[in-house]
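Note that one protein chain is taken out, while the other chains of the complex remain in position.
Here the chain labels run A, B and C in written order, and each chain numbers its own residues starting at 1.
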């Protein structure tokens, strides 16, 4: 650490220039989950109206990611499409349009990106409209509305993320491509392919062919499974001779027991995932493996908190030439523990200790793995069709009863 | 929820008036651990210079606790004594005095307390000076310096917390008592008594006799073990006929495998505790049991995040007559999940689901319990004597070697 | 091992002479559970009519215990009282009297005891008559019938074992004492005392005062918990200055999660206990701790198989001066693995390997601990009254319903 300064990125350089020159770009983490815990986002709809309601809270979280090593400030615009804001009784749309939320998110992200000499990105994700089986035209209308805001706000690049169906992601790329802004596209799938059965490798090819500059995986699976999936993408692209950068933004939860649909199906989702939260050392190991695989856009999704971002940036500090600012308040591999009052805690101030630790759960009445729910539904299935009205008590009871039988 | 407004506390009333009238006072959570993860506090020294360096980060966390139900804004002054700021190579003291940090902490806490119509408290905790075996006079000098700042800042009440030895806590109470401000005193011990072997019940009696208005337990153990310890305190006070309010501010980690010294001794401390983080439902159960035991000052310590505070306030919302503001973004017992896109997640929008969930760790190569370190040292033991100099590499290697033999 | 002959005990010496001279007497293991797995004993009634129906099977098991180090051949007479043979629809009593089974058991035990130069014992255990609340006279009549057979068969000593209530055990001792034969008495209780609330220490005093030559614990708890209970007995006897030998015959299952009533209450009892079976190395550790505590009659109960007995005898082979015969087919601490074909298995031919092994369960969907049933019944409670008739379907359904509600 002696030879590495703790600082923000020294110079501003474009997204693609960085990737083309082999630099690592560190992404930020999971706004939705972090802000849910802080009291600004509602689990269920998961929509980002906090950008308007509590900009100071969103800005503080963004600063924390920046301070802890992120190069990218992604506007907090997840699920900010008008159909989602109005879905199943969500009141957000009564007060705000998707466009106004997207604009507010861009403003915050740009402000913090300036502070850290970082990049600012806008993003789109899958839509209730697609899940309900509406066609391409209706779905692309939604993306067009979002693209317009991002273009006006002069984002450095665009993120197409959290798609379970590569088809919809390609529709999104097609729309966003018209802006002329670079596109990073990631699906929320694992090694078993998308929810229509397209293989993970084939998905990468389709994304690249649709015009994505960077392809990869985000959300739904743990760091190691996401990297397994990215490896399949890389292999498929290499085989076809397609040149494309790679990205990965995994969950901050361990999920070895997931099925194809990822952590949504685990019984612990979303309010009992604590025992699965990854440690900072697991974030270190993730960043190293991603780097060695050739992935250069390395970040996080749901469950990734600022200290996980810091761990990634610390792991890759030699490659990057600097440590994140917040490492002043950490010390590599627990070095700060040298100042602890208890001698046996000072004895933990070294990498070997943390690399070998197998953390206990403290939960002897709980198992280590769960059987995921497996309702076998996908886009177009009746149960997956979305609607504006609140779910009725009768509908809920039918669901409870079905769940209890599983 | 229909009959309960989400709002801040409607009227300002003094700390003791509230407790005397049987009201629940909800404490805030763990600043040190939360700010460590956000990148503002260094694990090892754990000192609170962030009050000066990054007031916006401390203020945001305080607001989150308030928004999620806390009535108390405790100034972030943990370990803000000059001897701790200078201990074992900590650089904080080169830049700031304890007094300046304490004053900055008070300013932030007062600001947010005003916003939420809450109470503001200042706090003192155990000192390296005591651990190193210095006598009563030297230790009390430290508390006097801190008391002076709290008095000047007009705190609503004083907290004497995180003491492993009741003797030192009583010395602190003796000093603070002179301010005439009400005192809440809690030890970081479990049912096995303090580190000098004084029983937990006897500790309560000594704290009350020394002048504490509220006595109880904070930190070092999980919610259930802390309540077991408070029960012992209550029984001892009842037996002696001593009238005293009760408080509890436990860890946000499950620690069934601790020994007398608590979570510090667990191999996972402090950087591998993730699988032990309590769920919001465990926070619900804790608040209920605490209330039923007659505890009225109910809060949290290390590991308690804003959503845990919200869970406590939601659990006790009927008794308090209102929900925390952030419940607008939650919904009791997962009710917000009614708006989820996936039907099996909507099927989780009910208390029975979450009350019965036994969350899996996702970690099949890890055990559920750990053997704690047990070096058997306490105040005065050579290995526990503190010093201003950095720990040398040679000293560290001796510790590593001792640790590896255990 | 080079210096220790593998052989049976060289000379015949009386039970009390052995104990008085400080020799270790190794008991045999659990006939009921072993023969249930082999297909000769029915779980539920657990009665020993196999002594008459399949003497070759009983004899073979006895020989295995002898060959693996046991000094004691305990006649397989557990629950061989007429009231138990007729309880709840058990058909055994239609064909055999308790007396005929006891006699057949003695014959087998004597035969094998001769082969190994060992001791032969007869035993009595708690009765349905007592559990149903009948008085002392009726209960003692049962023990008298059993004592008569043991006296006729010239047993070397008598075992009073598997009593949940010290009162009934003392009634048994009172009866057996009249034979003039030495008595070893053990309760199936843990550190929390008997099921009427008599403390474990007090139980020991009562047993000794009633005339037992050896007192201790058998069944219901794992080796470590049984030893914790024996320690309480030892402390109580020492305090009163009562001289008495100590015995322990624990389960071959780990049961850290039991309540006062032991493994009967665990949800896994009796057909899902496999993951709790102790390893031979845990039997080693048990024998060592028992020896160091001063216990000299060391054996096993339910779940203890011949290889566990061998492990105890191997652990204490230096103290005893010889190894059990079956060690020719073992080798201390896995030494036989030197002959394995796979090199990494040969690398396990050493004590350090096995002492440090923490065996995995291979069951990631199962927890490590269970919540025991806790119906809170004891002798005299309506639900515990026994009867000759089969349990009716209606009675069973009431039980199923009660169980499902717990």
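Definition applied: a contact is a pair of C-beta atoms (placed from the backbone, for glycine too) under 8 Å apart; a residue touches a chain by one contact, two chains touch by 3 or more.
On a predicted model such as this, the values are computed, not experimentally measured, just so you know.
Visitor: So which shown chains sit in contact with the chain we cannot see?
Guide: Visible chains that the missing one touches: A, B, C.
Visitor: Of the listed residues C:30, C:45 or C:193, which contacts the missing chain in the full complex?
Guide: C:45
Visitor: Taking the full complex into account, find the residue in C:31, C:281 or C:297 that is in contact with the omitted chain.
Guide: The one listed residue touching the chain not shown is C:281.
Visitor: Which residues does chain A use to touch the chain missing from this display?
Guide: Where chain A meets the chain not shown: residues 358, 364, 367-369.
Visitor: Need a quick check: the contact residues on chain C for the chain that isn't drawn.
Guide: 36-45, 56-57, 60, 63-64, 67-68, 87-90, 128, 131, 222, 253-257, 264-281, 305-307, 310, 324-326, 328-331, 334, 336-350, 353-354, 357-370, 373, 375, 377, 383-384, 386, 390-391, 396, 399-400, 402-403
Visitor: So that we can see where the missing chain sits, which residues of chain B does it touch?
Guide: These residues of chain B touch the chain that is not shown: 257, 364-371.
Definition applied: only the chains that are shown with their structure count from here on.
Visitor: Using each chain's Cα centroid, which is most distant from the centroid of chain B?
Guide: C
Visitor: In angstrom, rounded to a whole number, how far apart do the mean CA points of chain B and chain C lie?
Guide: 49
Visitor: With chain centres taken as the means of their Cα atoms, state the distance from chain A to chain B in Å.
Guide: Going by mean C-alpha positions, chain A sits 32 Å from chain B.
Visitor: Suppose each chain is reduced to the average of its Cα coordinates; what separation in Å results between chain A and chain C?
Guide: 58
Visitor: Using the touch rule from the top of the page, what residues of chain B touch 2 or more other chains?
Guide: Chain B, residues with two or more chain partners: 358, 364, 367-369.
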